[in-house]
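And now, chain A:
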Amino acid sequence: MKVLTGNDLKTGDVIWWTGEGWSRHVNDAVDAGEHPEAILAREEAAQRVVGSYAIDAAVTGECVRPAHIKERIRALGPTVRLDLSLKPADPAAGNWVI
Partner candidate 1 sequence: MYQYDQYDQAMVDARVAEFRDQVNRRLAGEMTEDQFKPLRLKNGLYLQLHAYMLRVAVPYGTLNSAQMRMLGDIADKYDRGYGHFTTRQNIQYNWIKLEDAADILADLASVEMHAIQTSGNCIRNTTADQFAGAAADEVEDPRPYAELLRQWSTFHPEFDYLPRKFKIAIIGSDTDRAAMKLHDIGIQIVKNEAGEIGCRFYVGGGMGRTPMIAPVIGDFVPPLQMISYLEACLRVYNRYGRRDNKYKARIKILVHEIGADEYRRQVEEEFAHILTLGLEPPPAELERIKGYFADPGFETGLSGDIDRSDPDFALWLDQNVHAHKQPGYAIVTISLKPTGGIPGDASADQIRLMADLAKAHSFDELRVTHAQNIVLPHVKKADLYALWQKLDAAGLASANLDLISDIIACPGLDYCSLANARSIPVAQKISERFADLGRQRELGELKLKISGCINACGHHHAGHIGILGVDRKGVENYQLLLGGSEGADTSLGTITGPGFNEDGIVDAVEKATDVYLAQRTDGERFLDTYRRIGMAPFKEAIYG
Partner candidate 2 sequence: MVENALRYRDDEPVADPAVTVDAFAEQTNASAVRIEPGDDARILLPHLGRLSLVEVNFPAYTDGRGYSAARILREHGYAGELRAVGDVLLDQLSHMRRCGFDSFAPNQAIDRAAADKALATWPEVYQKTVDGRAAIWAKRHGLA
């Protein structure tokens, strides 16, 4: 499926389209459906996202896994500074990226 991602205009946070708004957590991402471009154009124009685009991702249970390693790193944070990532308490978090 395709999910939508981008950054928050003001804070720069990596965000994912939830169907209703934008979340910092990739597991909240939903299938973008038939017309992702329309969603992106509307959201960019409303300034709720910047630098947005669609990516491939797969769902396993409640987990959304972006298809490309770059997007998985965006979803988590720097693998070399897990203390700054979204999972600072999980030393194995970096394995999810590979």
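Inclusion criterion for the candidates: all candidates are chains of the complex that A comes from, given by their letters.
Simple rule for what comes next: a residue touches a chain if its C-beta (ideal position, glycine included) is under 8 Å from a C-beta of that chain, and two chains touch if they have at least 3 such contacts; residues count from 1.
Small disclaimer: the values here were computed from a predicted structure and weren't measured.
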{"item": "Candidate touching chain A in this complex, from 1 or 2", "value": "1"}
{"item": "Chain A residues within the candidate 1 interface of the complex", "value": "7, 9-14, 44, 47, 50-51, 67-70, 73-74, 77-81, 84"}
